[in-house]
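The following block contains the structure, expressed as structure tokens.
The other protein chains are all here in position, but one chain of the complex has been omitted.
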Amino acid sequence: MELGFIGLGKMGMNMVTRLRRDNHRVVAFDRSADLVKQAEGQGCVAASSLADMIGKLAAPRTVWVMVPSGAPTEETVQAVAALLQPGDTIVDGGNTRFHDDVRRAADLKKKQLHYIDAGTSGGIWGLKVGYCLMIGGEDAPVKRLTPIFTTLAPENGWAHVGGHGAGHYVKMVHNGIEYSMMQGYAEGFELMSKSEYNLDLGRVADLWMHGSVVRSWLLELAVDALKDDPKLDKLKGFVQDSGEGRWMIADAIEKDVPVPTLTTALFTRFRSRQDQSFAEKMLAALRNAFGGHAVRR
Amino acid sequence: MELGFIGLGKMGMNMVTRLRRDNHRVVAFDRSADLVKQAEGQGCVAASSLADMIGKLAAPRTVWVMVPSGAPTEETVQAVAALLQPGDTIVDGGNTRFHDDVRRAADLKKKQLHYIDAGTSGGIWGLKVGYCLMIGGEDAPVKRLTPIFTTLAPENGWAHVGGHGAGHYVKMVHNGIEYSMMQGYAEGFELMSKSEYNLDLGRVADLWMHGSVVRSWLLELAVDALKDDPKLDKLKGFVQDSGEGRWMIADAIEKDVPVPTLTTALFTRFRSRQDQSFAEKMLAALRNAFGGHAVRR
Amino acid sequence: MELGFIGLGKMGMNMVTRLRRDNHRVVAFDRSADLVKQAEGQGCVAASSLADMIGKLAAPRTVWVMVPSGAPTEETVQAVAALLQPGDTIVDGGNTRFHDDVRRAADLKKKQLHYIDAGTSGGIWGLKVGYCLMIGGEDAPVKRLTPIFTTLAPENGWAHVGGHGAGHYVKMVHNGIEYSMMQGYAEGFELMSKSEYNLDLGRVADLWMHGSVVRSWLLELAVDALKDDPKLDKLKGFVQDSGEGRWMIADAIEKDVPVPTLTTALFTRFRSRQDQSFAEKMLAALRNAFGGHAVRR
Partner (left out) sequence: MELGFIGLGKMGMNMVTRLRRDNHRVVAFDRSADLVKQAEGQGCVAASSLADMIGKLAAPRTVWVMVPSGAPTEETVQAVAALLQPGDTIVDGGNTRFHDDVRRAADLKKKQLHYIDAGTSGGIWGLKVGYCLMIGGEDAPVKRLTPIFTTLAPENGWAHVGGHGAGHYVKMVHNGIEYSMMQGYAEGFELMSKSEYNLDLGRVADLWMHGSVVRSWLLELAVDALKDDPKLDKLKGFVQDSGEGRWMIADAIEKDVPVPTLTTALFTRFRSRQDQSFAEKMLAALRNAFGGHAVRR
């Protein structure tokens, strides 16, 4: 089928590539003319502006928005909505907070536009493996877009999980679990790195991929990382986070659900980005104050 | 090749079955004559006692011990050692604390016996998939037993990870990571169970198995569990632990390594086994004391 | 000096009592006529409505709002503001989220009204000991109200800590620390309750009050609670929370500050209010799935 695609970054370009493989007609737009040109090289129809893109699509139109979350997505959705006509559909494939989906869907409904939130997992491997798609929205437009989802996802790799926001909600929880899993591996491998056994960590990770209880895709990635750099000497332990973990904690607190490993994982990342921790200075100051314990200055 | 096998429980019997499939000669013993008979039905040579078992093996002998960890394993290893001759080998396939391996290996060495610790993962699925084997010990006996390890494990599913105790050390860390991963999933699924979206949790778990970042073997098991009992109504949240998590925390503390998600996961299990928590009563008592907040009696 | 006082509950009535002891003129109002009558018994001027209260105050008026946080406080502040005149001051002594203070202060400023946020600690003991007051707002009205603050607080027990919202911000952090301290004591006393030494916990708490590093006012309260009910048999471990801990976590996440013990303390309270934990059921389900471990149904 046919769709407009906005955002030709790392994720977006790979998705477009998959879509073209199945011969969907893709009208591609990005702020970068170079990226549009690159997409054209893959058989996409180039668009020079949002209006140009929409003009090249037949009703009922579908526009997939794949730009950074927050303001860029919000602005893009608004700008596209202003150009579409009743019956058209916007898909937000980024990492939007689910409350925003609910709000947008209600706003767009007034204009008789459809809105679908598509939580998208798979990272840079999605091109090859396919993207796991968690879809939220109304039945009719989801059904209509089935061929698109089927192309983007691996077999059985997409599902319509609920109403507006449900796709991004499930993706948010997915990412929170991802934090916990990563943290679990990280703790275990740190301990092994300090072991008296002088373990070959890449070898252990590889071994565990074959029949152990902890085998997983993240572990498969760890195998490669540890084989490249067995003591991770080339890296700094500076760990960013992209927001979903924070949102999940906020949601858990709203619903009175304990999420202790997730918070631990997020706080570990915060700590990794501090050069000196005020809290730890305070601990040193207090130990010194009551026990006369030496401090480092 | 040939080996004696002690312990025909859930794990042991499945391992014997795999060994017989590859036509290894297995002399089997268990305290339960019924289980020995069952093993005989799979082509094992039945043994009526440890001495009988050892009498039916040719030098250099190999005896695989697969009995509950702690005292049963310790006693079995000692009893077998008393019957073996220089050049023979004992393999401990259970969940032994690695310090015990180091001690035992040193003791057995005095009698010119070899000792191998084989951390074994795979649970009840090992029969079909193969067991991931983490092997610790000296080179020569490990090399000699390669055909056995190759049969028990899936392809690339065993490795000689280090000296005495290294196998069980790596298995200990494996289990600690397992705790963290399980806890991460548990938190995420609890949150989804409270979501306003009325999510089909089995459906979500299944979806994530196809292309998502959090796909793993544990998640594959979650799919089945949640499809059987979508709200887990049939279960009580009473969660045992088998010791490796505790040992890993002790080892981490000895080495000054933070393992916060592992401890969180273990403490969650402790809490799950308490009917009333004294700590929580104390919190209620203090809130009442300073704020006059209502308490439940 | 003189002020209007709205909200004669547990906290409010005690505060009015302290104010009257120093002969401040207090015009008191509450939705409950009985409570107003009780305040009248302490020498307050009774008010039958907000308008009546304000009519009985001379300009520049001061109205202290001491009602439940959230909607009741918001509505009361709005209603009072509608009746006041330029130069008058509203003090919010409740547990308001500091963002609301900032917003209100800006709104009221347009009407030339002053707004002060007064974080108030001391609970039911404040009547006797005095209330620790953390004051946020502009200099002039804070200076004008010094006699009130001086009466309510113990010596050195009030301070102007910053601009609008600073008082409630500091109170929020105060409460978060309170959670951590309570949790620390609770863990320690639970462990002692399980000790082989059959310890007298009230005796230990009392002992620690005399010269130990962990002596504190909370511990003093623990002494009484544990002397009354040494095993806390009379209580259920059902622990509420009043919101400040949640806000502090949200603020910490916004500022990338790790607050792991606070989150642990809050999640312990969440868990205390669950009868069955879905997460723990999930752990049991997974253990069963991979290891065939027994579950409780």
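As written, the chains take the letters A, B and C, and residue 1 is the first residue of each chain.
As a working rule, a residue touches a chain if its C-beta (ideal position, glycine included) is under 8 Å from a C-beta of that chain, and two chains touch if they have at least 3 such contacts.
Because the structure is a prediction, the values reported are computed rather than measured.
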*asked:* Based on the whole assembly, the unshown chain contacts which displayed chains?
replied: A, B, C
*Residue of C:E74, C:E187 or C:D224 touching the missing chain in the full complex*: C:E187
*Out of C:A51, C:L83 or C:V161, which touches the unshown chain?*
C:V161
*Footprint left on chain A by the chain that the document does not show*: 10, 123-125, 182-183, 185-187, 189-190, 193-194, 217-218, 221-222, 224-226, 229, 232, 234-240, 260, 264, 268-269, 271-272, 276-297
*Considering the entire assembly, which residues of chain C contact the chain that has been omitted?*
121-123, 126, 129-132, 134, 136, 153-159, 161-163, 165-166, 169-170, 173-181, 183-185, 187-188, 190-192, 194-195, 197-200, 203-204, 206-219, 248, 251-252, 255, 257-262, 264-265, 268
_Hidden partner chain, residues of chain B it touches_ = 213, 246, 249-250, 253, 256-260, 263-264, 266-268, 270-271, 273, 277, 279, 290
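We take it that only the chains that are shown with their structure count from here on.
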_Central chain of the complex, centres being mean CA coordinates_ = A
*Take the average of all CA coordinates in chain A, do the same for chain B, and state the distance between these two points in whole angstrom.*
34
*What is the distance in Å between the mean C-alpha positions of chain A and chain C?*
39
*Centre to centre, by mean C-alpha position, how many angstrom separate chain B and chain C?*
49
_If a residue has to touch 2 or more other chains to count, which residues of chain B qualify?_
123, 183, 185, 187, 190, 194, 217-218, 260, 268
